[in-house]
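Working notes for the structure below.
Of the protein chains in this complex, all but one are displayed in their positions.
Residue numbering begins at 1 within each chain, and the chains themselves are lettered A, B and C in the order written.
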C-alpha cells in the first residue's frame, strides 16, 4: 500500500502543477483491485503541506482502514465508481475553471475537434441535478449512482468517455491509474476551454464529423492505434 | 499589536501571490477587538517594499494611533464594517479582475454552483451606486454605511455572505481574521470567473437548486459540518 | 544622456515583466527637454539581449544623434507627441492584448469604474483610421498628427487622458517620465480587460456616474489629492 499511497499523493500534487486546483478543491484516488482497497486524499488538507503518509486507505464498504485524517468528503462518490467500473484504477474530482463553468451551465461538452476526439469518444455528458431527496439522504453516494446509471443506461463505455460533469457542481474524470485520471482531467479542461471559445466565434457551430472523431479516437486507442511509440 | 501587524502584513502579501492585485490596488486590515484597535495597509505603498512595521494602527474613531505612513484611503470603509459587524476580524478590498467586472456591470453574482455555495450562502450582492451627495461628503465612510445598511435591511448574515460588490468600483470581502478575508476574496474571484463563463455557455442559466446550495454550505459550516478535519 | 538611456532601457524591460509584450512588439522612449533629445528603443531587437547602450538618441528633427542601431520604426510618432505635448516625459507603444482588441474593434473604452477613473479622466479615445494618402506618405508621423489633433480639437488634456488607441493598430500611452508611461500602459490593459468582461456580463451597461469618476480621479490627482503618501 505504501507504493499506492505515494502514487496517489504524486497524482494529487499534479493538480496545482497543471492549474486545476484552488486551495483544496480537488481530490485524486487510486485503487488496488487485488487487495480491495483504495487510497484517497484527506479532506481539506493544504497541498503544500500534504505528504504521502497523509493519504487515507479505505475498504470497499467505505470504512477507513488506515490514516490519521478523515478522507475526502467525496469518498462515497469514488467508491461507487470503483464498484461499478471494474476497469478504472484512478479517479479525480476538481473544480477546474472551464469544466466547472460548463457544469454550472448544465450542458454537455460537444466534440468540436480532434483535441477532444484524441482522448474522449463523443460528448462529455453533463448529469442531471440530484433531486431534494437524493441530496439530503446520501448526497455523495447518490452522485456516484447518478454517474453509474448514466453509463449503464446510455450504453457508453466509461473507458471511452473517461469524464463527466455533475450539474451545478463540477467534473469527475478517471483512468486506468491515478496518473491517467489526472491526465484526462487536464484534457477535459483544455477541451472545455476550446469549446467555450469556439461557440463564441461561431454560434452555429456543429460537432466534428463522426468520421473525423472516429479517425482520431481510434488512431490513439484500440487494436489499430498508431500514435505514440510501441509500448506493448 | 506587533503580532497583528505581522498578520495583516502577511495577509496583504498574499494578494500578489494569488494574483488579486495590480500595483497597489488592494488593502487588507485586521482588528484586535479587546484593544479596540485595527491595523491596515498604508496608502499607495508598493507590495515589494512593504514591511510589517509599515502597517498603520487605527482606533475606532478613525484616528491614527501608530505608524509613519498614512493609512489606506479606504480606511473609513473598513472602520464602518468593523463597527457594524462584530464577528468579523479581517477585511479586504481589491480590484481583482472578474469581481470588479461584475461590479462595473452592476450585477450581483448568482449562485450557479457548489464552488460558490461551499463558501457563500446565496448571491454575492452588488450595492447601488452612492449618490452625488454621498460621494462628495464622506465617500469612503458612506461606502461602509451602504454595505452595512444592505445587510441590516436584507436580514442576511455577513458571516454567511462574506463579500459584496460596490457598483462601478470593486469587491469588499471579510472573515474571522485577515487570512480568512483574503481566502474569501480568492473564492469570490474564482466564483466571479466561473459565473461569467457559465452565462456565456448558457444564457438561460438558472441559479443552483436551493437544496444543493443548502447541502454544500452546511456541509462546511455550522453544527453539522463534516468537510475537512475536526479542529474543535 | 547615459542616465536617460538607462532609464529608458529599464522602462522597456518592464514590458515583458508586466506581460505587455510578445517578441519585440513594443517600445518606450524618454525625453530630456533641456537638451532637446529623446532616447528610444532600437527597432526589432530582442528584449532578452537588449542593453542600455543599445538605446538610440534622437534630436527633435528626427535625426539619430547617437547609437549603433536604427531607432524603432514608430519613432516619428513619438517625436510628434513630444513636440505637441510639452508636459510628457515618456511614451510607450505596445500591442498588449486587450487594448489592441479594442483598437481592432475601433471603439473607445468607456469609463466603467474606479479602476479606470483613478488614472484616466473620461473614456480612452480610439482615433479614426488614417486614410490611404496619410498611410502612404508618412505613416508614422501622421499617426502622431492624428493623436495630436484629437487632443487639440477635443480640448482634452493629455495629462488627464494619458493613453489612446489607434484604430486597427494598438495603444499609445504616456506620462511624466518613461516609468509612468509604462505604468499607464499597464493600467490601460487592466481597464481594457475589465471593460470587455463588464460588457459581456451586462450588455446594457452605462459609464460610471460622472460624480464617481470625478471623486476617484481627483482623489489621486490635483491640488486636493489625498491618496498615497505626501511626497511634496
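Please note the rule applied: a contact is a pair of C-beta atoms (placed from the backbone, for glycine too) under 8 Å apart; a residue touches a chain by one contact, two chains touch by 3 or more.
Predicted, not measured: the structure shown is a model, and the values here were computed from it.
The undisplayed chain touches these shown chains across the complete complex, A, C.
Touch with the chain omitted from the figure is made, among C:17, C:70 or C:152, by C:70.
For chain A, the residues in touch with the chain missing from this view are 112-115, 183, 186-187, 190, 193-195, 197-202, 205, 208-209, 211-212, 215, 219, 226-230.
Residues of chain C in contact with the chain left out of this view: 22-23, 25, 42-45, 69-70, 73, 95, 97-98, 100-107, 129-130, 132, 135-136, 139, 168-170, 196, 199-200.
Just so we're on the same page, only the chains that are shown with their structure count from here on.
Taken chain by chain, the contacts run in an open path, each chain touching the next and the two ends left apart.
Separating the centre of chain B from that of chain C, both taken as means of CA atoms, is a distance of 33 Å.
Of all residues in chain C, none touches two or more other chains.
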